[in-house]
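What follows is a short report on a single structure.
All protein chains but one are shown at their positions in the complex.
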Amino acid sequence: MSAAPTPSADIVYLNPEPRYSDAAIHGPTVYLAGQVPTDPQADMATQTRQVLEQIDALLLRAGSHRGRILMAQCIVRDIADVPAMNAVWEAWFAGVTAPPRATFQAPLVNPAWRIEVIVTAARTVP
Amino acid sequence: MSAAPTPSADIVYLNPEPRYSDAAIHGPTVYLAGQVPTDPQADMATQTRQVLEQIDALLLRAGSHRGRILMAQCIVRDIADVPAMNAVWEAWFAGVTAPPRATFQAPLVNPAWRIEVIVTAARTVP
Partner (left out) sequence: MSAAPTPSADIVYLNPEPRYSDAAIHGPTVYLAGQVPTDPQADMATQTRQVLEQIDALLLRAGSHRGRILMAQCIVRDIADVPAMNAVWEAWFAGVTAPPRATFQAPLVNPAWRIEVIVTAARTVP
């Protein structure tokens, strides 16, 4: 955007935009923006898969991966969708440890989005 | 569960299950899963007490305690329950410092749950 008055060399932001960045990396910790589906017309299983694929991609760029998530918040448009989310969720964590999680229902910015996931993760030890 | 492709020796997960762990310990920080009541038929004061007891137990196992919480999010089914929650909350923090907090209303996974609390805490300095 423009010159920062106090550059923050110890924080790396991924894909910074005027409204938000996709991730912030600070020391050993990675904070991801709430991830939302790419195809809002898809069903819950597909939307969940899209969200998790984006988390995979961002964690990779940040030097982390799905087996190093420290906390996840799942915000769903409709609690009735949670079983469909859980099936995709548990398959995604097969082979690694599923992290702490909290789930609640709330309307999201785009009314077609069925899910938004917030993730904090640990970077891989160098 | 199964062999992790990249073991994460620097992260300790408490009670890992296919869907979620109860806590993740990473360096000096502990992340707890959203804690919910054990008896969903109980009133708000009792449900809050149950949630806080579980937080006590998990923090103890993680080498922390209620006086070292860094941030709490209280998700309530009904904002009208907040005064009942606050009474239990303030009594629980008597003698230690109450941490930063945010509170909002949202439907939870089990419609009988009146409260879910998310906690991040600091481990005790060795």
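Going by the order they are written in, the chains are A and B; count residues from 1 in each one.
Assume contacts are C-beta pairs under 8 Å (C-beta built on N, C-alpha and C of every residue); 3 or more make two chains touch, one makes a residue touch a chain.
Source: prediction; values computed, not measured.
Undergrad: Hey, which chain A residues sit against the chain that's not shown?
TA: Per the touch rule, chain A residues meeting the hidden chain are 1-6, 8, 10-11, 13, 16-24, 26-27, 29, 31-34, 73, 75, 106-109, 111, 116, 118, 120.
Undergrad: Which positions on chain B touch the chain that was left off?
TA: 28-29, 65, 67-73, 79, 82, 86, 89-90, 93-106, 120, 122, 124-125
Note that in this section only the chains that are shown with their structure count from here on.
Undergrad: What whole-Å value do you get for the distance between chain A and chain B if each is reduced to the mean of its CA atoms?
TA: 21
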